[in-house]
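One chain of protein is taken out of this complex; the other chains stay put.
We just call them A, B and C in the order they show up, numbering each chain from 1.
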Amino acid sequence: MQLMEATGIREAFHNVRKHSEHICAPLETEDYVPQPVAFVSPPKWHLAHSTWFFETFILKPQVPDYRVYDPDFNYLFNSYYNNVGERTLRTDRGNVTRPTTQAVYAYRRYVDAQMDAFLEDLTDPEILALVELGLHHEQQHQELLITDIKYILGHNPLFPVYRKGQNMVDGRNTETGFLAIPEGIYDIGHHGEGFCFDNELGRHKVYLHDFEIAKGLVTNGEYIEFMEAGGYQDFNLWLDEGWSWVNQNHITAPMYWHLIDGEWHYFTLEGLQKADPEAILSHISFFEAAAFAQWKGMRLPTEFEWEIASANLDWGQRWEWTNSAYLPYPGFSKAPGAVGEYNGKFMVNQMVLRGASVATSPGHARKTYRNFFHTHERWQYTGIRLAR
Amino acid sequence: MQLMEATGIREAFHNVRKHSEHICAPLETEDYVPQPVAFVSPPKWHLAHSTWFFETFILKPQVPDYRVYDPDFNYLFNSYYNNVGERTLRTDRGNVTRPTTQAVYAYRRYVDAQMDAFLEDLTDPEILALVELGLHHEQQHQELLITDIKYILGHNPLFPVYRKGQNMVDGRNTETGFLAIPEGIYDIGHHGEGFCFDNELGRHKVYLHDFEIAKGLVTNGEYIEFMEAGGYQDFNLWLDEGWSWVNQNHITAPMYWHLIDGEWHYFTLEGLQKADPEAILSHISFFEAAAFAQWKGMRLPTEFEWEIASANLDWGQRWEWTNSAYLPYPGFSKAPGAVGEYNGKFMVNQMVLRGASVATSPGHARKTYRNFFHTHERWQYTGIRLAR
Amino acid sequence: MQLMEATGIREAFHNVRKHSEHICAPLETEDYVPQPVAFVSPPKWHLAHSTWFFETFILKPQVPDYRVYDPDFNYLFNSYYNNVGERTLRTDRGNVTRPTTQAVYAYRRYVDAQMDAFLEDLTDPEILALVELGLHHEQQHQELLITDIKYILGHNPLFPVYRKGQNMVDGRNTETGFLAIPEGIYDIGHHGEGFCFDNELGRHKVYLHDFEIAKGLVTNGEYIEFMEAGGYQDFNLWLDEGWSWVNQNHITAPMYWHLIDGEWHYFTLEGLQKADPEAILSHISFFEAAAFAQWKGMRLPTEFEWEIASANLDWGQRWEWTNSAYLPYPGFSKAPGAVGEYNGKFMVNQMVLRGASVATSPGHARKTYRNFFHTHERWQYTGIRLAR
Partner (left out) sequence: MQLMEATGIREAFHNVRKHSEHICAPLETEDYVPQPVAFVSPPKWHLAHSTWFFETFILKPQVPDYRVYDPDFNYLFNSYYNNVGERTLRTDRGNVTRPTTQAVYAYRRYVDAQMDAFLEDLTDPEILALVELGLHHEQQHQELLITDIKYILGHNPLFPVYRKGQNMVDGRNTETGFLAIPEGIYDIGHHGEGFCFDNELGRHKVYLHDFEIAKGLVTNGEYIEFMEAGGYQDFNLWLDEGWSWVNQNHITAPMYWHLIDGEWHYFTLEGLQKADPEAILSHISFFEAAAFAQWKGMRLPTEFEWEIASANLDWGQRWEWTNSAYLPYPGFSKAPGAVGEYNGKFMVNQMVLRGASVATSPGHARKTYRNFFHTHERWQYTGIRLAR
């Protein structure tokens, strides 16, 4: 396990937990509260929910006489685990002002202390695996914390700065050109000892035909060309649902972009800046990625092509949209109980993203990792890699 | 002017401004942020908006070389004055985490200091009247502060206590029976020297026919009888739009009521309590008021009947729904400019409420006061007085 | 009773029933079917529903051994009488293709024959009054038939002609200037022997202040001036809900108006025509009427002013929006049972229109008639009369 390798579980636990709080350090108390759209959760909620995970799945079942911190928190900080009781409606999270942020931090300290004691003597591999799952779960929420904070600040008319020096969209490609992969049978899915989520399991064979995949990601400059060529006005480039999405939402640019006095700017975590044409494009939906590829006369890679090519690609700055729908691998089956709700139930009407992003926590990236979002979502650090 | 009579404008200004902050004193920082529904505004917003009013309508036009505190605040804290530039969409207020609560208090202190200096020598009666309007405007927001805070806390699954000792729904009637008023011509509308809003002006005659009006308001106990008699299930009692409202929203009780183990409870500012059958009913919509009156074989009074009877009634605990639509008095005309947007543009599709409520600020009640809400709204301290 | 005076009830029945079918004579079978918006009903439905009224309220209760034509029709052709069983959802009417139009005409013939026999010996004044109510009810649906047919054809891209020679919007004013009415006590509401609806009853006194009312209605030409002066872009002229309505629905002209090559046209029952600037304006909402009056520096009359002035006005071409909300007269009470659902339950959130229109059936107009619609509706032949 990458998270634990050099350190052991207690230190891994400590590091991951600390990192969530480090992400929130620049926030004002008010920033912890709102849920501006259904898919963005309040930072306060992320901090509590990732704590609730350890309390509910580790401490309560494993520690004799464990005293639950507050029975109401189960109701408030459950996310989507129908197996663990009634949930707050997801869209209501932003109206729950109590417990306060301070109370949530107290909750963290309580659970952290209990966990620390519990981990001291923990050797049962099954429980260790569950703790590790909890840490990876918290890392997923760390990425969401960053993107949700960006959404909250980026939709404030004052465009507040999150943290000086943490721009996150200024990365550039290190390579150009295309990588060619020959036709044949390839192995897909996780193997080896390290951690992975259940949706990566089921190592299996796929048959790939010859293809070429770009070594670099699409840049802001290339995307501005698409925009200036009328890309958002030409229905021939768009999937039918994409065309409806563009028109119903009056989409004319990636998320966070603003045309000011004829020049493209975008909101970054350092505030509003001029768009850098050399930097890698971010914050586009699957619909936009597919339209751009169509305009280029190319296509998006499948997730299998991506996985095979990844060994020879420089990746990790953007989650990369693939043209693969999020579906189970052969042999996939849901684990029983709440943990089984983790991935399987989302395997419909979403597309797979591969890679990792600038917001991904250290030790959380893998070439077999399968991320997934709905086709219109773009508040993540998403990007485009072309194939042909 | 009631607010100023004994005190002068500076002290009145000081008192009103302090009272807003007194109302917010028990809040946690988080409570200042959310807007759970469109008609509830964040407490932070109320504090800033009432301050913005003085800056925009008094300081900017009257004080030479006045330095605006922050030009962005005009955009953020304008409410519905189309004449004063672009507004934040009303439903987005809950996502605006910056400026922080602390920054809003700093804004108040800045404007208060400027106003204090300005008021010292103020004698121009027109400007004095505008300051007075600003104070009454802030008092209106004080009432909204209380009811919006109740909404935010009352929809939190933890039912937090706002302030011990401030229950606000435990008042009882001091009188029973009916008051009879004879047929004749009566004078309606504000007269005399004191302050009033433009919608009360245009003293005019109306002809009233004989009527009787209840000396007391409907109690929780009487309303429970209506509920137990199947009032919410009998369409014959309801206006057609009321019946749709009941069914679409699954309404079975007043707002804040919960049936727990067969007993009615309601959320109060002191937390969840058993419903007191002797106390005066609160938090009902016009639709519910009209259905209850129909069930009783009576009706709601008109606003004119209420105004004439009020001299002999004990009123002031609840805003009382009348069966009068909110329309202009004869001779009403909108003032030019932003102040003219105050009342006139809302004179359609709302019903008049008369009286005042437990949440009304001291000195803000008048028998000619015309409050108005949509027929489904019930987060105010609304009540029912019957007529026949 | 105007309908019966010279003729007796059988002939009145015969004439009214024939007139409904005369209105539908130019229709194709397809035109009888759709319900393009919730407030427009299929012509087939109007023909069946007005028949259902006689079957349900006269024949079933009064004729011994009466054989109901088809028990399903009660379910299908009830409109809003909750007391008479389950209703088809109003918005689903356009999908009910069976019974066919021909079957509905057969239903009419059956009920007409039964009614004809029943009326021969009818002398009971209470039942006579109910038959008369049924005839006035059918006349109300005749007006809706015309306006609903106009809506169906007027929203067809081919703009089909309904009936050559039946333009209906080419009428002009016969008088100009203003009529002055002195302050005083006036009597309002129906009196005398003739028929009226329950909402006109309760003859009572109102006190009116001095006012002047226009002798003519607003013309297309005057309204075009308002449009060209930017009336639809100036929020100061509009009620707040009106301004939202304009913006959400992108309203830029009255209903049925189209700007073609820089010239205003409108759909009439004779097809698309150039707007006649001398003709009386039609198809405007209350919001538009109020904004126009504001622009002129005048106002709309109240329904009481209108009723008193009407003796000296030339009226009857347009339903005229008043600034009175639709509310009960003093002493109004709902009749028990289904007939009591006729008017009372709609007395909220609608405005009163007075007069009658070119689509009103002969013998159906009265100066005490109170029509009412929601503030955004404009598919009736509505117009504007100014007051000051």
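Please note the rule applied: a contact is a pair of C-beta atoms (placed from the backbone, for glycine too) under 8 Å apart; a residue touches a chain by one contact, two chains touch by 3 or more.
The shown structure was predicted, so the numbers you read here are calculated from the model rather than taken from an experiment.
Shown chains touched by the missing chain in the whole complex: A, C.
The chain omitted from view is touched by exactly one of C:Glu30, C:Glu193, C:Glu228 or C:Asp261, namely C:Glu30.
Per the touch definition above, the residue from A:His22, A:His191 or A:Lys205 contacting the chain not shown is A:Lys205. The chain that is not drawn here is touched, among residues A:Val37, A:Leu201 or A:Leu327, by A:Leu327.
Listed residues C:Pro26, C:Pro160 or C:Gly344: the one in touch with the omitted chain is C:Pro160.
Although one chain is not drawn, its touching partners on chain C can still be listed: residues 28-34, 36, 44, 72, 75-76, 88, 92, 94-101, 152-153, 155-158, 160. By the touch rule set out above, chain A reaches the unshown chain at residues 80, 82-83, 185, 204-207, 209, 211, 235-236, 238-243, 286, 290, 294, 299, 323-325, 327-328, 330-331, 334, 340-341, 345-349, 351, 375.
Following the convention adopted for this analysis, only the chains that are shown with their structure count from here on.
The mean-CA centres of chain A and chain B are about 45 angstrom from one another, to the nearest whole unit.
One simple way to say how far apart two chains are is to compare their mean CA positions; for chain A and chain C this gives 58 Å. If you average the Cα atoms of chain B and of chain C, the two centres end up 37 Å apart. Chain C has no residue in contact with two or more other chains.
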